[in-house]
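First comes the structure, then the notes that go with it.
What you see is the complex with one protein chain gone and the rest in place.
Now for subunit A:
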């Protein structure tokens, strides 16, 4: 059984590069300024784990956490 993942965007670090939205559109949403936050409570649906890690490793501001629960 794979671990369940959650993503979280630190709103103080996010500068709206929007890389996460491009790479994992299911997991992130953008506000009217283009700054990101996690979709819903950040739970990563099964099968999208790779995208969560990809988003984290492409955020220039190191604003994304992937939490293993």
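We adopt the following convention: a residue touches a chain if its C-beta (ideal position, glycine included) is under 8 Å from a C-beta of that chain, and two chains touch if they have at least 3 such contacts; residues count from 1.
We adopt the following convention: contacts and distances are computed from a predicted model.
Novice: Can you pick, from "Mycofactocin radical SAM maturase", "ABC transporter ATP-binding protein", "Membrane protein" or "Cytochrome", the UniProt name of the chain not shown?
Specialist: From the choices "Mycofactocin radical SAM maturase", "ABC transporter ATP-binding protein", "Membrane protein" or "Cytochrome", the unshown chain carries the UniProt name "Cytochrome".
Novice: For the chain that got dropped from the picture, name the residues of subunit A it touches.
Specialist: For subunit A, the residues touching the absent chain are 15-18, 21-22, 30, 32-34, 54, 57-62.
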